[in-house]
Each structure stands twice: as structure tokens, then as C-alpha cells.
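Removed: one protein chain of the complex. Kept in place: all other protein chains.
Order as written gives the chain letters A and B; numbering starts at 1 within each chain.
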Amino acid sequence: MRTTPYWRSLLAVAAICALFVGMSPAVRPVKGAGIVTLTGAGATFPYPLYSRWFSEYNRAHPDVRINYQPIGSGGGIEQVKNRTVDFGASDAPLSDDQLKAMGRPVILIPTVAGAIAMSYNVPNVGTGLRLTPQNIAALYLGTITKWNDPKLTADNPGMKLPNMPITVVHRSDGSGTTFHFTSFLSLVSPEWANKVGHATSVEWPVGIGGKGNDGVAGAIKQAPGAIGYVELAYVKQNNLTYALVKNRDGHWVAPSLAATVLAAAGGAGQMVKTHDVRVSIAYAPGPTNYPIAGFTYLLIPREQTDAVKGKALVGFLWWAIHDGEKDAAQLLYAQAPAAVVKIDEGLVKQVTYQGKALVTP
Amino acid sequence: MSYAAPAGRGVPPLPAESRVRSGRGGDAIFRVLLTVFGVAVIVLVAAIACVLTGAAMPAIRRFGPAFLWTSRWDPVHNIFGALPFVFGTVASSALALLVAVPISLGVAVYLVEIAPPRTSIALSFIIELLAAIPSVILGLWGIFVLAPWVRSAVEPVLSAVLGWLPLFSGPQYGIGLLAAGIILAIMIIPIVSSVSRDVLRAVPAEQREAMYALGATRWEVISRAVVPYGRIGIIGAVILGLGRALGETMAVTMVIGNRPQISTSLFQPAYTIAAVLANEFSEATSDLYLSALIEMALVLFAVSLIVNALARWLVARATSHARAAR
Partner (left out) sequence: MAGGACDLPRAGGAVIVLGRQSARRRVTDRVMGWVCLAAILVAVAPLASVLGYIVIQGASALNWAFFTHLPAPVGEPGGGMANAILGTLTLIGLAACVGVPVGILGGLFLAEAGDGRLGWWIRFTADVLNGLPSIVVGVFVYALVVVPMHRFSALAGGLALGVMMIPLVVRTTEEMVRLVPSSLREASLALGIRWWVTSLRIVLRTATAGVITGIMLAVARIGGETAPLLFTAFNNQFWQAGLDQPISSLTVQLFTYSIAPYDDWHRQAWAAALVLMAITLLLNVAARAAGRQRFTMGGR
């Protein structure tokens, strides 16, 4: 048996451990004046925009790092409830029960509105497939199973729809996008409203599940014959095809910035009227409204427990609702209408630390 | 592997003088220290069982044993039943065994009986390398290589030849039970084959020699003497593979389609217990939801405990039985 001076080996192992562990903060020396790290989690719906926000804000304020993980609206709500994150994000507005379950006051701040596109992957069929809301509901109920079904070809005389089975894709995680989509389906299909309902996570009659908006987009991309609901920014960033949907007034509307802005304006009116930011803009009336859209919210605990973090969070929020909104259009999100920005300002001023408002406008 | 101390290499009892001195200082402390850390392992496993049971209590109380055979998974109405996940877990593991066991047996037989010694060692090493591949990397390969191949090559062929069976009917996604079964098979081949190889090696030479003396061909020796002799151990190896397949998470969740449903077709997506934990755990929006998920983790814990213990016992019986027979 070869004998090694074992204390040397033990020392080596301990040194390597210490090196690995110590390397982490040492590589980016945390210079005295603290780097504030905020942790957030939640919706994938606004993630393309938020990730740009956090990156830009960090460039402008290098001492504030915001680490956001897109785990779905359901996850955001749950982690805020468990207090494992500093803020959350959810497209699904919290019900009164959910707000009570939080255990402490949580403010919902609407940031932007987005459109949910019906994206599909059918060989030789490009963008512009026409889908009525009832057909979409039928797809997700499983009553239309082939692409050349008469109900689909009736609306699309110019397109050559193949005799191919339809793979329906939905979310496998708790999702605000699902909430808005199923709210839309419940409004247009009484059968859906009875059988399935609307929530962040439902019992889907058919289809395969993808994790996050990106998971659904990925699944659609991988599977010929697939169709699914995806936030518009993901569709554009990945050059996916999307469908035209018939809105309440009977017009075929493509998911676009303009159509979303109109839907958002309608929502703003509702918010002002009802003094409640929790509005639904799905299937709203209007000639050129896109019918499948929704607002998305940031979940902020009203009473902050850490002065430094609270100030950083409030500073970011103020930047977001004023300067951040300017990035929204580029990624096809409808920025908050002026009325909503005003409401948001009021909400951010409600965030306090030990009773005193943190905002110094 | 037996849990009793290995025979013949034991530590001799402490010599008398040492026992007298062990009452003093260092030895006593050392003994206590070692015992504490040894017991820590038991405490850890017990802690896992306790924490899981405690957190699962609300769901256990609410649904009772019916949880295991209810098939509705409805977070909206707070109705949870584990049957679809149990089905997915069992079906994917069964399919994996169906594919992996013949292959692993063939591998083990080849390595022990047919290959020259040098080749055998090299090939064993290569097969064990398969076990070293992290699950998430196999999942990555599964999404971009295996699933498209299954969709374009395997499912059409199966559907054409055996499509009249409900097992091979329906739309072909690529992703689904079939892909999950295949990827699990790939993951359990190394362990089933390496344990089988040990078992076959432990078969006494007299068994083979006797068969050869009777004029048997090599294959007859293998199939009529060696493998039947080691069948207990091989069953143990298979159960060990089953234990591994039941708990596999990442590769499965990336190719199984994540749909809690029970279907008769292998082409359909499904969901396993491990996969639903990975996907939905951080998002369970109500206490009952979380509790239901943890109850499934508890089921997984209990099942893997039983399966692994059974497997190890069988393998130990086979290898020690063979050793004793020499």
C-alpha cells in the first residue's frame, strides 16, 4: 500500500473546497458600499421585457442587481407568499382570497399589457391562418383534431391545410398566460366555461405541456402540426407563425402592437372606473382590438423589511413605470396608458419601510 | 450487497490493553465521534421520512388512500389524485425494463462468457461510462435527437406494422411515453448489465464445466446452466434497474410531454411523479396542492426504499449463495 502523507492530502482537499467556495464572492469583489441584490420570480409572459429592464437598470445603477427567474405566474405568487423572494410577477390578478392568503399586504402594479398569439407549425402554411374564437375553443376541447377539418378550411379558403393531426400545446406550469387565455375561452365558449374554467393551471382536455412561454414556443417549433398560445414577444423573437383571430366585433385581427395598445386603453378605462387594477381585457369590444390580451402585474409587499432593499426596489419601480415603459413597444408590449401610470405612481408611493413611504419623487 | 460486515476482513476486537485504556480520554471521544457520524446517516434518512410525512399530512387526511387511485388532477377545484402520475411512472419504467433487460442480459453474457478478457474489461468500462452521463444531458440529446428520430422513424414503422393495436395508435408527436421509455432504458442498461455481470461471474465454474462435459455448445451452457443458476441475482439486478427508472427525473420530464393522463397508446404524452414534482413544485398555489405534491414525493420515497432493499437482498443472496457453493 502506497502511503501518502495523508495530512497533506486532507489539506489539499480542504484547500480546494475553500477555493471553490471562496471564489464566488471574490471574483467580483464586493466593494464596501454594498451591492444590493433583489430576487424576484414569476411570469414568463413579460420576461423578454423584464430581462431587458433589469439589464438596463443594472447598467445605469451598477450597485443594484435584480435576479429574476421566470418560473410562471403560479410560482411567482407562491414564492411571494412564502417570502422566499423580494418581489413577484404574475399575469393573473390575485383574487381576494389569494391576497388574504399572502399574510401581509401585497400591492399589484400593472406594468404592461401583452397579446397572446396563436402560434402554429404546419408545413407550407405561413402566417395568417384565420381562427374564430369558437374554433380555438374546439381545438383545446379536442373536438377538432385534424388540420383539414371543415371548420378550419371554411375560414381559410386560400390556404392548403394538410390532412395532419393537430398537436395542441398548453402550459404545464402555473401560468398567468394560461389565466388570460382560459378567461378568453370561458367568455367565448360556454362548454369550456363549464367543463374547464379559467385559472393559472387547469385540467386540459387535450394536448402536451410545455414549461413556460418559452417551453410552449419550443414545443411548437419542434413538432410539426402543433399549435399553442404564446406571448407575442416570443413569437416575434423566434420568427414563429401566428394566426389572425376574429374579435368580438367580427373583424380578423392580427396580434400586433397597435391592437394590443387599443385593448390596453380599454383596460385603463376600466381600472379608473372601478378603482381596481384587476381588470380583464380579454374579448373586449372594439373594431380593431385583439381579443386575447392581458395586463401583467408586479407583486410588491407593501411593508418592506429591509431599508436598503426597499429603497432599491422602489427606485427600480419608479424607473420602470416611467423610463422602462419606453422599451415596451420594441418588444410589442403595450406600454401602460397615462392613466395607468398615474395609478401606478400612487401605488408605488404606498410602499413603506417602518411606516414611512420610500418614494422621494 | 449484504448489510452485515463483510466476512473475513473484519476488524479484530480491540486488544485487552487498549480496552482498558479506551475508557480514558481520546479513545472514548473518538468512539463517540465516529458513532455520532455513523448514526447521522440513519438520522438523515429518518428526518427525510418525517419531514415528508409531516408536510404531506394535510393531503393524506383530506384524500386518504383513495389518493392513489383517483385520476383527477385539478388545481382549480383543489381535487388531486395521483393515479395519472403513478400510471406514467409505472408505464415508462415497465417499457424501459422491457427494452433494457434483454439488451443488458445480452451485454452481460457477452462480457462474461464470450468476450476475450481484455475486450471484456474495455467494454465494461465503456458501458459504465454510459452511467456517468448526467441525466439532463441525456434529456438534451433526447429533445433534439431521440424525439425527432422516434417521430420520424420509429413511430411510423410501429404504426404501419402494429397500428391495429391500441398500443400503437394515435397521433405521433415523438415526445411521449415511447420516447421516455427508450431514454429510461438507456439509463438503466449500465446498472442492470454490470450487476448481472457480477452475478454471472459468481456462478461456479463447475456448473459450466459439467455442461461442457455433457457435450453442450457454448450457448447451451449459457442458457441452460449459467443464467438459470444466477436467475435470482439477475432478478435482483432488474429490480435495481427498476428502482433507478422509477426515480429518474430530468431526462424523463424533457421528453414525456408532461400531461397527466392515462392512455392506452405509447405515442401519447404522460407524466411521472418525479416529473410533476420538478415542474410544479415551486408553483403550487395552495397548501393542499403543495401537500398533494409532497404526498407523491413520499410515495416515491417509500416505493424506492422497498424496491432497492428487495433488489439488494436478492443480489446478495445470489452472490453469497454462489460463493458458499464453491
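Heads up, the rule we're going with is that a residue touches a chain if its C-beta (ideal position, glycine included) is under 8 Å from a C-beta of that chain, and two chains touch if they have at least 3 such contacts.
Since we're looking at a predicted model, the values are computed, not measured.
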Contact residue for the chain not shown (choose from A:Ile35, A:Leu161 or A:Ala193): A:Ile35
Sole residue of B:Ile103, B:Ile262 or B:Leu288 that reaches the chain not shown, by the stated touch rule: B:Ile103
Hidden partner chain, touching residue among B:Leu44, B:Ala66 or B:Leu98: B:Leu44
Touching residues (missing chain, whole complex) on chain B: 1, 3-6, 9-12, 14-15, 17-18, 21-22, 26-27, 29-31, 33-35, 37-42, 44-45, 47-48, 51-52, 55, 102-107, 109-117, 120, 123, 125-127, 129-141, 143-145, 186, 189, 191, 193-195, 198, 201, 204-205, 208-209, 212-223, 226, 240, 243-244, 246-250, 254, 274, 277-278, 281-282, 294, 297, 300-301, 304-305, 307-309, 312, 326
Touch residues of chain A, complete complex, unshown partner: 1-7, 9-10, 13, 16-21, 23-25, 27-28, 30, 35, 37, 39, 41, 47-48, 51-52, 54-55, 58, 65, 67-69, 82-85, 210-212, 214-215, 217-218, 220-221, 233-234, 237-238, 240, 331
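Operating definition for what follows: only the chains that are shown with their structure count from here on.
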Centroid spacing, where centroids are CA-atom means, of chain A and chain B in whole angstrom: 37
Residues of chain B defined as touching chain A within the complex: 72-77, 143, 147-148, 151, 171-176, 257-259, 269, 271, 279-280, 282-286, 290
Sites on chain A touched by chain B in the complex: 41, 71-72, 74-75, 77-79, 98, 101, 145, 165-167, 172-174, 197, 199-204, 207-211, 219, 222-223, 225
